[in-house]
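Only a single protein chain was left out; the remaining protein chains are all shown in position.
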Amino acid sequence: MKAIVLAFGIAKDILGGPDITLDFPGNTTADLKSVLENQFPRLKQLRSYMVAVNNEYAQDCTVLTEADEIAIIPPVSGG
Amino acid sequence: MKAIVLAFGIAKDILGGPDITLDFPGNTTADLKSVLENQFPRLKQLRSYMVAVNNEYAQDCTVLTEADEIAIIPPVSGG
Amino acid sequence: MTTQIKISDQPLEIQSCIDWVMTPQSGGIDVFIGTVRNSTKGKKVLRLEFEAYEPMAIKEMEKIAALAFEKWPVQKLLIHHRTGTLEVGEVPVVIAVSCAHRDAAFEACRFVIDTLKQTVPIWKKEVFEDGETWVAAHP
Partner (left out) sequence: MTTQIKISDQPLEIQSCIDWVMTPQSGGIDVFIGTVRNSTKGKKVLRLEFEAYEPMAIKEMEKIAALAFEKWPVQKLLIHHRTGTLEVGEVPVVIAVSCAHRDAAFEACRFVIDTLKQTVPIWKKEVFEDGETWVAAHP
């Protein structure tokens, strides 16, 4: 599937901008992460990171659609 | 001994004013309390009360002198 | 000075309290603000009247502050207490604590207000429509 992926914090640095468009096989969060980590290995050096779908933290099994707002959430540090 | 006793909060109501002069036998806090409770039995209805000598909480055995600043401290309720 | 303790019959100025505790080394400030509630045990409160044995109250608050500095890495600590007549919504007490990290700020602030309510010679009278009571005086 094709997805626009938003990136914040250090993920923006790693992906080289606030969003990228990805074309990847499969349609789950796990599929997306696998492609992202392959293309941007520095993601794997993070303490952890989550994927958010429509402003909610997603599970690896969450199924994505092209209409979803998808974002990479590196470790948060607000407050 | 002779002492001026300051009173605050409900103790001021019980003693009828912000201070009284007492002449009592003995010279300890316990002696003072015994005379006070005799003269003002409503003191015994309080949850508790302390005597302060020179701005410090006193023990029953604390010896008083006429130069001391003596105060009755009913249960505190600041804040 | 790292401690500021004050008893006053004038309205407490919360923003100045906070400004005073803030330092370039601070990462977290916890502030407790007591406010006059309009009811107690379901009964309408018209106002509160606070009375302090001032020199002793200051001394006891200084002891509490010293203990807080011993127990936690506190940077600055402020205790301001009102006296006199306070209407609903007015502020009897402000406690502000600055620390490098927030845990110590929360813990020290709570320790100060909890201990103040146990040891500092200040008294509060609740005035109702049909009478008045010195708080905590009787069992």
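For clarity, chains are labelled A, B and C in written order, and residue numbers in each chain start from 1.
Throughout what follows, a residue touches a chain if its C-beta (ideal position, glycine included) is under 8 Å from a C-beta of that chain, and two chains touch if they have at least 3 such contacts.
Treat the numbers as computed from the prediction; the structure is a model and nothing was measured.
Hidden chain, full complex: it touches shown chains A, C.
Of C:T2, C:N38 or C:Q118, it is C:N38 that touches the chain left out of the display.
For subunit C, the residues touching the chain absent from view are 14-15, 18, 22, 24-35, 37-39, 88-89, 98, 100, 102, 105-106, 109-110, 113. Residues of subunit A in touch with the missing chain: 6, 8-10, 12-13, 45-47, 52, 55-56, 71, 73-79.
Keep this in mind: only the chains that are shown with their structure count from here on.
If you average the CA atoms of subunit A and of subunit C, the two centres end up 48 Å from each other. With centres defined as mean CA coordinates, subunit C is found 26 Å away from subunit B.
Touching two or more other chains at once is no residue of subunit C.
Across the assembly, subunit B contributes no residue in contact with two or more other chains.
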